[in-house]
Structure formats: structure tokens, C-alpha cells
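All protein chains but one are shown at their positions in the complex.
Here is subunit A:
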Amino acid sequence: MDERSDPIRNEDAPDELQARRETMFMIPAAPAIWAAHFLASYVTAAIWCAKIAGRDGSLEGARWLLAGYTGVALVAIAMIGVRGFRHHSYGDATAPHDFDTAADRHRFLGFSTFLLAALSFVAVIFVAMVVVFTETCR
């Protein structure tokens, strides 16, 4: 089959995609939020236990702060994930989106963003689970 007759390759890339400057920064956005959430959670708990509650003190106040961080992080990651999924679902092509076309680049970036957002979402929940079960600084 002549390459040029491949229907996917010849997919008409709409003007909006042709003109668009695709950004790669959506890909690491969700893992970056995961990293920030991890750091903020552990720093908060460490300061809380070292300066406020004491070695055997209750983690109660810090738990509420961490619940707040977790809520914000999950919403932000979910938004990134939804955006990634929309890009991935553009048109009717299926993964792995590896053709050298503007439309497939668009879908590939979206799919990578979506997968990393899913991983980061689960990771943030795993980090937050620690304070669900840990009630004290001990």
C-alpha cells in the first residue's frame, strides 16, 4: 500500500491543530503536583511534630492540612487528566498515536499526559493514606 494512501496519515489536520503550538509541559504537570504534594505533606508533618505537637503528640491539626493539600492536588491532577484524555480522544484514531502528523502529535501528548495523571492520582492517594492510619507523631 502506498504510504500516502494510508487514511490515518492522510487525515486532514484541521487548521486549529496546524496553527497550534503544542506544549510538552502538560506531560510532567501531574507528576510535578504529586512531588509537590509529597514534599508539602512530609514537611508539614515534620514541622508539626518537631515544633508544635511534640514527639508523642497528636497529628490531628496536620492531618486536616494534609487533607486540604490532597484535595487540591487531586482536583488539579484530575483536571490535567481530563484535558489529556480529550486530546487523546481527538478524532477516531486509537493508540499508540505514532504517526508524524499534527493530529497524532496532539493525541500522543494528550495520551502521555493522561497516563501520567492517572499514575499521579493514585500516588497522591497512597501518600495521603499514611495520615489516614497514623494518628500520632510517634
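Criterion: a residue touches a chain if its C-beta (ideal position, glycine included) is under 8 Å from a C-beta of that chain, and two chains touch if they have at least 3 such contacts; residues count from 1.
Everything that follows uses one rule, which is that contacts and distances are computed from a predicted model.
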Per UniProt, and picking from "Peptide/nickel transport system permease protein", "Cytochrome aa3 subunit 2", "FAD-binding protein" or "ATP synthase subunit c", the hidden chain is "Cytochrome aa3 subunit 2"
Cross-chain touch to the chain not pictured, restricted to A:A35, A:V82 or A:M129, is A:M129
Among A:R21, A:K51 or A:R138, single out the residue that touches the unshown chain. A:R138
Positions on subunit A contacted by the hidden chain, ascending: 56, 118, 122, 125-126, 129-130, 132-136, 138
